[in-house]
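This is the structure I want to talk about, given as structure tokens.
Missing here: one protein chain of the complex. Every other protein chain is in place.
Right after this comes chain A.
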Amino acid sequence: MSVLEVKDLHVSVETEQGTKQILKGVDLTVKQGEIHAIMGPNGSGKSTLAYSIAGHPKYHVESGSILLDGAEVLEMSVDERARAGIFLAMQYPVEIPGVRMTDFLRTAKTAIDGEAPAIRGWVKEVGEAMGALRMDKSFGERNVNEGFSGGEKKRHEILQLELLKPKFAVLDETDSGLDVDALKIVSEGVNRAHAATDLGVLLITHYTRILRYIKPDFVHVFVDGKVAEEGGPELAERLENEGYDRFLQPSGVA
């Protein structure tokens, strides 16, 4: 069984005001098949964790390690991490003009699998996955994310998740900006992928809303670059009722 381990991770970014520490020692272990919700107020470092796992060049890992089945992920390039089985569903997927969706999906699948998928089976699989996410067939002819609405972009991220079949998926605020119908469709996609491939999920969210549709096994609350509290699904319920206020009490204020 695969395991993704984050150990004492410290991450900084360069800003105009100089180097800023964002993650200040994160420890987290996700086993295949588990769903972990990472919750926390804005600016607590949730997205930084997501992009650090995927290897975005903007984030500098100062110390710590990320292990996938014991192999050091931090030594891998971005594409090597993806091929090793790590998937990041992005909050703001970028548009890529001139690259058709069908070409992009086939190229990505070929890169991940190390060989081109058999054409007939692949076309059918893509068609079914798109149908399940209520994506029109015409998406295949469009350029990657170009002119997609916010909801279409999120569905496209989940489409890739279902087609590329990673071991672990990091979902960075996939629920943001979705109406209830779109949220259900996207959540069903995540649940399908979880059931089909025993996917390990790191679900990053600000709100508890998506947890009605995707049931977490564990909930971690991020505050100021660290895990402040951990627990089971009941922790999410408490957050829904109380918000993040009790984590944000500034210490030593008169």
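List of remarks:
Basically, a contact is a pair of C-beta atoms (placed from the backbone, for glycine too) under 8 Å apart; a residue touches a chain by one contact, two chains touch by 3 or more; residues count from 1.
The definition used in the following text is that contacts and distances are computed from a predicted model.
UniProt lists the omitted chain of the complex under the protein name "Fe-S cluster assembly protein SufD" (options: "Transketolase", "FIG006285: ICC-like protein phosphoesterase", "Acyl-CoA dehydrogenase" or "Fe-S cluster assembly protein SufD").
Annotation: of A:Lys31, A:Arg100, A:Arg192 or A:Arg238, A:Arg100 touches the absent chain (contact as defined above).
When the missing chain is restored to the complex, the residue among A:Val30, A:Met90 or A:Leu183 that touches it is A:Met90.
Which of A:Lys31, A:His56, A:Arg209 or A:Arg238 touches the hidden chain is settled by the complete complex: it is A:His56.
Residues of chain A that touch the chain left out of view are 54-57, 77-79, 81-83, 87-88, 90, 93-94, 96-100, 103-104, 107-108, 111-112, 143, 160, 164.
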